[in-house]
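Only one protein chain is missing; all other protein chains are in place.
Each chain gets a letter, A, B and C, in the order it is written, and its residues are counted from 1.
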Amino acid sequence: MKSGRHFLQIPGPTNTPDRIQRAMHRAVIDHRGPKFAELGRSILEDLKAVFKTQNQVVIYPASGTGAWEAALVNVLSPGDKVLMYETGQFATLWKNMAQKLGFDPVFMQGNWRTGANAEAIEAQLTADTDHKIKAVCVVHNDTATGITSDIAAVRAAIDTAGHPALLIADTISSLGSIDFQTDAWGVDVVVAGSQKGLMLPPGLSFNTISPKAWAACEAGGDRRSYWDWRDMAAPNEQGFFPYTPATTLLYGLREALDMLAEEGLQAVFDRHARHAGATRKAVDAWGLNILASNPAERSNSLTAVLMPDEKGANALRAEILDSYDMSLGTGLNKVEDRVFRIGHLGDFNDLMLMGTLCGVEMGLMRAKVDFQRGGAQAAMEYLAGA
Amino acid sequence: MKSGRHFLQIPGPTNTPDRIQRAMHRAVIDHRGPKFAELGRSILEDLKAVFKTQNQVVIYPASGTGAWEAALVNVLSPGDKVLMYETGQFATLWKNMAQKLGFDPVFMQGNWRTGANAEAIEAQLTADTDHKIKAVCVVHNDTATGITSDIAAVRAAIDTAGHPALLIADTISSLGSIDFQTDAWGVDVVVAGSQKGLMLPPGLSFNTISPKAWAACEAGGDRRSYWDWRDMAAPNEQGFFPYTPATTLLYGLREALDMLAEEGLQAVFDRHARHAGATRKAVDAWGLNILASNPAERSNSLTAVLMPDEKGANALRAEILDSYDMSLGTGLNKVEDRVFRIGHLGDFNDLMLMGTLCGVEMGLMRAKVDFQRGGAQAAMEYLAGA
Amino acid sequence: MKSGRHFLQIPGPTNTPDRIQRAMHRAVIDHRGPKFAELGRSILEDLKAVFKTQNQVVIYPASGTGAWEAALVNVLSPGDKVLMYETGQFATLWKNMAQKLGFDPVFMQGNWRTGANAEAIEAQLTADTDHKIKAVCVVHNDTATGITSDIAAVRAAIDTAGHPALLIADTISSLGSIDFQTDAWGVDVVVAGSQKGLMLPPGLSFNTISPKAWAACEAGGDRRSYWDWRDMAAPNEQGFFPYTPATTLLYGLREALDMLAEEGLQAVFDRHARHAGATRKAVDAWGLNILASNPAERSNSLTAVLMPDEKGANALRAEILDSYDMSLGTGLNKVEDRVFRIGHLGDFNDLMLMGTLCGVEMGLMRAKVDFQRGGAQAAMEYLAGA
Partner (left out) sequence: MKSGRHFLQIPGPTNTPDRIQRAMHRAVIDHRGPKFAELGRSILEDLKAVFKTQNQVVIYPASGTGAWEAALVNVLSPGDKVLMYETGQFATLWKNMAQKLGFDPVFMQGNWRTGANAEAIEAQLTADTDHKIKAVCVVHNDTATGITSDIAAVRAAIDTAGHPALLIADTISSLGSIDFQTDAWGVDVVVAGSQKGLMLPPGLSFNTISPKAWAACEAGGDRRSYWDWRDMAAPNEQGFFPYTPATTLLYGLREALDMLAEEGLQAVFDRHARHAGATRKAVDAWGLNILASNPAERSNSLTAVLMPDEKGANALRAEILDSYDMSLGTGLNKVEDRVFRIGHLGDFNDLMLMGTLCGVEMGLMRAKVDFQRGGAQAAMEYLAGA
């Protein structure tokens, strides 16, 4: 048995705050009764502010992967072309899913160190003169690489190209952490999950649906049942769901929405930016490199750090888990063993971040990695405004 | 604010025991770390005893409706015929899903008062000489009607007909409440959920997969991603999942499996039978009829009670909710307003049942329903062995 | 392992509602910090409404027995005479405590079936012409006998006698269940605990202090430290305590005060009266006798039931615990094995009461007690207004 609190600093699921855990520790109620209706209606309404949208939001009892699938099968018909951009492992997995489901992804290759290139997207769309491409899918913040792509620029690219494709964005590791503006950026379908900026355990996921996406859904889409938006609309109006909802997670979501509103969304984003800033100061002081090569695309919810000589990340993570009871994110696929990822998102504060960065620095010492000390010191000076 | 504890006597979700709520009130852990692996492996192994199977069990972060879909899309190809039997609303919904997903359900009509007729199934299969029917789907215990069908008899019917169809059974409201023997009864795919006999909140669902079902999955099935059994196999071996699992519900499942093992599965079934017996005594004494007309098919997890003159169930339920803070199940579809349903499943005991039955009896009085008093008294005498 | 929820129907500690348990499931905070000050001040202020007083209320991290001791040592000097009235076991224990602490209790004998006799108290005080008696101690609701004494009548008796003695009342099993009016009834010191009508676990207890009691405290009292009211006054003004408070129980108390305010104190009292009424209907129908022989003195928070032939209560309780997982109160001292006690106080409702009464009735059957069936039926008819 290890003493004290585990530091869960993977880039999600994040540390669920006590307040949310308490909110979920409640008896299940009749999901067809009047108390549930009130709960459901209030959640479906208040979610809109978090997505910055007037569009309908739907909730699935499913992990984020489910919301990926829902986003595709409701608007694409079998064989439809869909433009997807390789920003890292999660973009890759989403592309694989599109293939398995029988769509035809055009996968624009990336280097895992930079975000979606709006100019390249524009060129691709412009070339698609007969509008075979039905949707453009971009991961707003790729959890594997810590790269945040400019969704407003992607929107502009589509518009400039005069292309009718839908814009679909994955905000799984950005919603509630990094500003995302569904309506201002003209995003037709948003994909999100419960377990990162929303501070809940995993088990819920979300889509938002623009009028244009609704039209695509009504007119076509793949065969679907569990994910079918059309079955959601009527019961959702009363606060109900077409099948048994994950009631306790919804209790937690109600509390999470209250917490975000109390702190204020902009304050939440500023806090994440501040913690990301301190983390980057530490990485710089350690003499290590951040995977995201473009400073403007560095994520505020996680930082993927390249190992010197690009190896040994797994041994480092094991050392840190063993010696300091902290979980960090592993390097996935192309960056396996080359990077470790520090999650600094969700319900978090300066001292939790300093515990985290000190854990990394002590782990670097113990694992005899070639680095410079002083990262935690640099972060402290940043946080203390010194 | 109402004082005291709400009586959640819908036929599921059921009253989650404190012990399970406590088990779920824990920090989320790294779903790719060694502690999670241990948890995942132990759950996947211990679930087999509950299903009475040696087959692999897969877990979805989804409600039971998701496991319905998974059962179909993994073994059926588009256009495949599937035999389904109308035992009530849930059988009907499953059939509708099969249609939406592009399969071709042959829906054997029932009267909502009796279970699946094995002889009729046998006849249907015998007539299917070119084996167009790929699967037979039966709801073991239809939650809308309180009817338990004889799955062993369905198995025998298939065998007698010498038909190669897979047998798929929905045990959503029977697993952990009414004996179900996956292997002894030769069930190829089982569908189950977390929120009834397993005593958890909703949010997890299950399939078991026989070797024959695996073969069908590998050889065909529909296009699929989230529900794809094939993606489960490799990570499950290590205790992991192909996408982020609903960790807190898994903590609860671990505890539920321990609780069922401590009480003993047979003792759990006996307890449900005893409570169903007492409930039936009460209904008889009230001079009311049970929807399930065949005594051998009356469910041990819920009892659907017909109103005198077959109307007024909704008003009665509203009166009981208002006056006695108890939720009962509503009549669905063909039995709308004609029946109310008493759930007596999950984590339950004699005094909770008596509170429930007294609540129904007092509600009948208050709602001025034409009935005989003395139902609770009859149940007490049954329970006291008097 | 027993399935379902234990019925804790002893007359306290009572069933702690989930809402209070959740409120207590919080991190401890600095008991000298600003957040604690806010908590402490609000509790100390809001407690006054529950006691119906403008007097100061003090809180001890201690069980109710501690508040008994505090009530005595703050106003009595060694050797002081104190008039105490035998209403049952708890009055007897309080008298024993007064003796151990070196005071001189005059114990007016009762028969354990009737409450404090105001006329007899008046006579006793009138005879005490040189005012040797410094205080009159009465248990408002004796938890051992289920007898509620008329405290307003005791106040009138003291006034009629023109006697300066302080009036001290124990409301441990009545506060928050049965109307008690500290100021209107001129009670100088009230003794209360957390674990009955306040719905909390045990661990906190209370005194209220009238100006006259404060004067007695300042002028005299016994040597004292932990219980010393004088050390409370200054820190309490800021919301603090003179030594480390039981923070988590205070969180629960904050919630309990909110719950009582939401339901409304009078509604809480009416609810207890209604449940006591139904319980008495059941006891009558069983052909059993209630220990409290005077109907006007029958407690609304518990009912002590005499066994036929006044024996066998322990065997009955053991049978009920074993067969129906319900704890009832035992007969204490003079009524050992002669009575069992049904607690119907705290966070309670009609169906919990019916479960309780059915459990008693089934236990009477199983234990082969000589009684009439139909008690639960009578209670239901009372509760249904039939």
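Everything that follows uses one rule, which is that a residue touches a chain if its C-beta (ideal position, glycine included) is under 8 Å from a C-beta of that chain, and two chains touch if they have at least 3 such contacts.
All values derive from a computational prediction rather than experimental measurement.
Residue-wise, the contact with the chain that is not shown comes from A:Asn349, picked out of A:Gln109, A:Thr129, A:Gln266 or A:Asn349. Checked against the hidden chain, the listed residues C:Ser149, C:Thr247, C:Asn300 or C:Thr356 yield one contact partner: C:Thr247. Those residues of subunit B that touch the chain absent from the view are 18, 22, 25-27.
Interface with the hidden chain, as seen from subunit A, comprises residues 1-5, 7, 15, 17-18, 25, 259, 262-263, 268, 271, 323-326, 347-352, 354-356, 358-359, 361-362, 365-366, 373-374, 376-377, 380-381, 383-386. Against the chain not displayed here, subunit C makes contact via residues 5-6, 8, 10, 13-16, 21-22, 24-25, 27-34, 60-66, 69, 78, 97, 100-102, 193, 195, 201-203, 222-226, 228, 242-249, 321, 327, 330.
Please note the rule applied: only the chains that are shown with their structure count from here on.
Separation between the centroids of subunit A and subunit B, computed from CA atoms only, is 34 Å.
Inter-chain spacing, taken between the CA centroids of subunit B and subunit C, is 46 Å. Looking at subunit B, one finds that residues 5, 15, 25 touch two or more other chains.
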